[in-house]
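Complex shown without one protein chain; remaining protein chains in place.
Naming follows writing order (A, B and C), and every chain is counted from residue 1.
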Amino acid sequence: MIESMSHGIGVDIAFLLLATLAVVTAWRVFRTDSMVRASFFLLVSFIAVGVIMILLAAEYLGVAMFFMMAVEMTVMALFMVMFMMNPAGLNPMNMVHQERISIGAGVVSFLVLSAMALLAVFPDRPVSAGLDPVRSLGNEMLGDSMLIFESAGLVLLTTMIGVVVLSSHRGRYGAATEGSLPPGLESGGDPAGKPEEDEDGEDGGHHHHHH
Amino acid sequence: MIVEELVLPVLMVFFMLAAGAYTVAVLDRVIAGALGTPQTGSVWIAPLARGAWLMTQHANATEAPDWRAWRLAPALYLSLAAIGLAVVPWSGSLVATDLVTSVVLWGSVEALATVVIFLHGWSANALFALIGGYRYVALGLSYILISMFVLIGVALPAESLQFTQVVASQEELWNVIRQPLGLPLFLIVGLGMTFWGPLNLADSADLAGGTAAEISGPPRLVWDVARAAMLVAFSGVATSAFLGGWLGPWLPGPLWVAIKMLAVLLVLLLLGRLLPRLAPERCVTLMWVILLPLSFIDLVWAGVGALL
Amino acid sequence: MFPVLGVQGDKALRHLTLSPDIELVDSPRHASVLLVAGEIPADRFEPLRRVHDQLPYPFTTLWFRCEPWPHLENVTRIDDLDVLPAALVTAYHELMEGRRESSPRILLDKPPNPWEGAGDFGQGGEGMMGGVPYGRPMAMNMEDDIRDGLTLDSLTFRLGPFFFAFPPGMAAEITLQGDLVQTWKTQRAPYPQSLDPVFFAARKRLVPIAALELARARHHLYRLFHALHLAGLESASLSALRLANNLSTTSTLDGLRRYLSRSGFFRLAAIKGGELGPEQARRIGGPAARAAGLDEDLRSDDAGYRRLGFSPVCQASGDTRARWRQVLAEIDQSLQLARQAERDDVSTSEVDRIETPRGPWLEKRPEDASALLDEILPGQEWGDALATIASLDVAAVAEAPLDTQTTGESPITELSDDEGGPA
Partner (left out) sequence: MTLATLLLLAAALIGIGIYGALSQQSFVMLMMGLELILNGVMLAAVAFWAFSGAGAPEGQLLTIIVMAVMAIEMTMGFALVVAVFRGKQADTTESLTGLKH
């Protein structure tokens, strides 16, 4: 097995706590009734991983994780509230499909990956004490790997333009919704949820299956 | 070693939290009195009396709130303020946590503040609180980019993401002069992240208190203290980033920091009392259309300055 | 202290705003003392009970010129405005020192409807959504969005009749999509507002124009005070109130006007939108109509006013901003007319055609126009919508003049009293 870096018992305890927190909150994401709560559980999981990264001396990455994920999860929670019914968890929620297969896939991938983690032999070359991780990352990003870094930036810019086009109300050929109909409540049934033909007012616009 | 690395910084942050929040309360009362709000009693005792009143009051309940999030949110906001205060250097060596990425840490405090304030509004399961939460997300997503560009601007001449280095880099010229756009933009960010005065969209009067509309008693006390402490933390960061932190003649460094922080606080509180609350829509437009390009210019300015 | 405004309660509110010991709050959750100011009509008892129960323990109530409910123990009724602040402070101190018991809750602490799990997983209704958790419909996208076509879940709720930003007594059912008002239904009209006695006197006999115009300016300043509080300009709102209370023919509006334009009230604050069409403007009448460009003012028909060279001022656009510019201009005009009229000792020449600050009073008093809000507010953001309400004087004019305790016999001496003085 791999020799650990030299660190105190405090770091080990902290790691154990954070690891538990990360896994438990990750699990709660899919087990809570409220989607807003789910996205904030995910945020806690990310923050726990970020702190672990700081413990691993990747100071920039850990802190960057905090603010990246804080913004991402805020947006996510906002979208939840915007699009989903029941964002507040007033109703119990269980919106899953193919659950058995999914559980199987999750467990199998966990087993395979952990087997790899435990059985494979990785080289033991810890970070040298004199390394300044932030400086080395900066030099790499704006030095040898500048092309990669810049392409990532370019892709982000393209994405931004793309999503504005995708989500705007009016496309190049007229209104985005023109000619589209919501799916029926029964398969093949009448379109649901369009306000003008909404007969059963209780049901609003959503359409959900149970499995 | 434990005493030096853990106990001392924690004590320092606690002291700053308490003293800072008290200062803000007193200052705001003095300003309000000067602007014509009728008041009696001593300005020094009034904040304490208010605290005592909130402590005796019961924390109330709304119908089916998200209890954990609702009670945690004020405490989380307070701890974010504490993190902010912890990165403020009082002198070259006197700083609670001298993380090499403290500038980025402050950035994440700003981002997490959005989360916490939204959570506070959302979890009350009440109308005005929820609208306040929404509004804050719109505001938070707008100011965070401006803040990032401005902060990168001050990190450039320092060639470091560490606040102590940022202050040290201002030995010759303070950033407030070197990057003239920086401090005004950053002050607007500060008003936004503490939702104070003109940018108080989350806890505003037209929402009967917004995210705080439904809280009473000790949670309200924590929330008020946290807002005041966040204002102090922000002015500390602004001091280090733009006003040369502990640098200054004659007086010892920490005293300079305190004086500069008081000055920033005074400006923020005055702005808060003198300006009307911005309409949310206009506020977001202003941020994206005018202030964000300005922060680009500030960044380019800083970059060119660093190259020369 | 959270004020619950009854009929004519706003006068007490204004008095308390300037009392240094009392902090008025906008949410009952922030209060320790509930003040019921003025007579509450019986159909507002139910909301009052709910507000009463929202105050956090320990709390107490004070009833000002209103009969306390018999089942409440140790409540205080106050009738004199002058002793009200002191009574409030005493009640508060007694409460904090434990000498006064907290009021009990009136309603039972239970959800309005039982929780019913009907769906497969215990949820409220069919499907993942639907159902009525605790008796309220869930947020749903029932209506097309009126802004950008992205139909999101909307939120329907009722507000009032004690919401501070509404005219006292008004209640409405509102559907919001995000921050945007989707539909607005005014359910209860605001209480009729009481005008200054001088307007009632002017219906009976000829009165000096100076008194009439000062009362008019004061009425507008009170509205400005409320709107500025809503806009977050606390100090300006207080100076508007002080100006109104000490109004005389030597007062000027210049300081307040300068402060408002410098602070960016007309440019930054949420006072966009709220345009009135000519037809709508006519239904409200008064300054709101003139702000929409209608050149109608009964004062033009009055020989006394004609002698003073009166001609109505107007704005063009008819939105909230124009209404406030109009109000400022009319206050200015009123002060100027009052100065001139006092110097030349001019009186009115008509008794059947009086222009009240609320609008023209011909055969009938100006009537309630709160139903108009249903047409104007949809499509506005919440802040703009509230600012629009604040800028529109929709409440009807009450039968009796302000302060029923003084009979309208000596309006002139009454006017010289400070508004907050003994009644």
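One rule holds for everything that comes next: contacts are C-beta pairs under 8 Å (C-beta built on N, C-alpha and C of every residue); 3 or more make two chains touch, one makes a residue touch a chain.
All figures in this text were calculated on a predicted structure; none of them were measured in a lab.
Student: Taking the full complex into account, what residues of chain A touch the chain not shown?
Tutor: 1-2, 4-5, 7, 11-12, 15, 19, 22-23, 26-27, 29-30, 35, 38-39, 42, 45-46, 49, 52-53, 55-58, 60-61, 64-65, 68, 72, 75-76, 79-80, 83-84, 95-99, 101-103, 105-107, 109-110, 113-114, 116-118, 122-128, 131, 133, 136-137, 139-141, 145, 148-149, 152-153, 155-156, 159-160, 162-164, 166-167, 169, 176-177, 179-183, 192-194, 205-209
Methods note: only the chains that are shown with their structure count from here on.
Student: Does A-B or B-C have the larger number of C-beta pairs in contact?
Tutor: Most C-beta pairs in contact, of the two: B-C.
Student: Looking at mean CA positions, which chain is nearest the middle of everything shown?
Tutor: The most central chain here turns out to be B.
Student: Quick check: how many Å separate the C-alpha centres of chain B and chain C?
Tutor: About 35 Å separates the centre of chain B from that of chain C.
Student: In chain C, what residues contact two or more other chains?
Tutor: 133-134, 178
Student: Hey, what residues on chain A touch two or more of the other chains?
Tutor: Only 81, 90 qualify.
Student: Going by the contact rule at the top, pick out the chain B residues touching chain A in the complex.
Tutor: 64, 66, 69, 99-101, 104-105, 107-108, 110-112, 114-115, 118-119, 122, 125, 134, 137, 140-141, 144, 161
Student: Which of the residues in chain C end up touching chain B in this complex?
Tutor: Interface residues on chain C, with respect to chain B: 18-21, 25-27, 29-30, 32, 54, 56-58, 96, 111, 133-134, 155, 157, 163-165, 176, 178-179, 228-235, 238-239, 242, 263-265, 268-272, 381-384, 386-387.
Student: Could you pull out which chain B residues touch chain C in their complex?
Tutor: Interface residues on chain B, with respect to chain C: 32, 35-40, 53, 56-60, 63-64, 127-128, 130-131, 134-135, 197-198, 200, 204-209, 213-217, 220, 273-282.
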